[in-house]
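Below is a structure I'd like to ask you about.
Removed: one protein chain of the complex. Kept in place: all other protein chains.
Entry: chain A
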Amino acid sequence: MFSWLEKNPFFFAVAVFIVIAYAGVVEVLPSFADNARPIEGKKPYSVLQLAGRQVYINESCNACHSQLIRPFKSETDRYGEYSKSGEFAYDRPFLWGSKRTGPDLARVGNYRTADWHENHMFDPTSVVPGSIMPAYKHMFNKNADIETAYAEAVTVKKVFNVPYDVEGQTKLGTWQEASEEVQAEAKIIVDQMKNQEIKDAFARGEIREIVALIAYLNSLK
């Protein structure tokens, strides 16, 4: 049997591949399947949060902020409970990041609030003396792209079977229902903010990028 393999280099290579790949399959696949499942209580992002996530990606926040708390006492003291893989089940793509110029944001929703983010995005040094983060004032003038966020939600629902409109999970519904939901969610945040222009814009039916971003940041828990 083996002398036959030795005379047939192609099949020899195939046999070597199978033997080596077997170990990888045994070690990797079970834990991969285990960890790709959403953790209990994890819900898909709402449309407003998805719009904020797009702002986050657009501004490359992940270039300076990670979203992954490692299981070390020094990290959990500062940022909270360490991250578990099931928490990222609905992140497409995940935003773990690989560099911490600023602090980790994986659980920023636990200890920062809408009005804090508002002050911070408008003028970071007004709340964090010595901060080197740039101001993001343009987020206060540009509108969030709710349509694209809704399209993204519908796409992941259909293609990846993300549990929207499932009992106990995030509601999506038709565009009409979704935009009403977005308005309701944005209203809570706008009420907590102080910027009059944001409030005026919201009264006209416009949702600024900052509102969506805050919705996303507050959802990180």
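In the analysis below, a residue touches a chain if its C-beta (ideal position, glycine included) is under 8 Å from a C-beta of that chain, and two chains touch if they have at least 3 such contacts; residues count from 1.
Note that in this section contacts and distances are computed from a predicted model.
Asks: Going by UniProt, what is the name of the one chain that was not included in the view, given "Iron-sulfur cluster-binding protein", "AIM24 family protein", "Cytochrome c oxidase subunit III" or "Aromatic ring-hydroxylating dioxygenase subunit alpha"?
Replies: Cross-referencing UniProt, the chain left out corresponds to "Cytochrome c oxidase subunit III".
Asks: So one chain is hidden, and I want to know which residue out of A:V47, A:C61, A:L95 or A:A114 touches that hidden chain in the complete assembly.
Replies: Only one of A:V47, A:C61, A:L95 or A:A114 touches the chain omitted from view, namely A:A114.
Asks: For the chain left out of this view, which of A:A89, A:V128 or A:V154 touches it?
Replies: A:V128
Asks: Among A:F12, A:Y82 or A:W96, choose the residue that contacts the chain missing from this document, as touch is defined above.
Replies: Here the residue in touch with the unshown chain is A:Y82.
Asks: Mind pulling the chain A residues that touch the left-out chain?
Replies: These residues touch the chain not displayed: 3, 6, 71-73, 76-78, 80-82, 110-116, 119, 126-129, 192.
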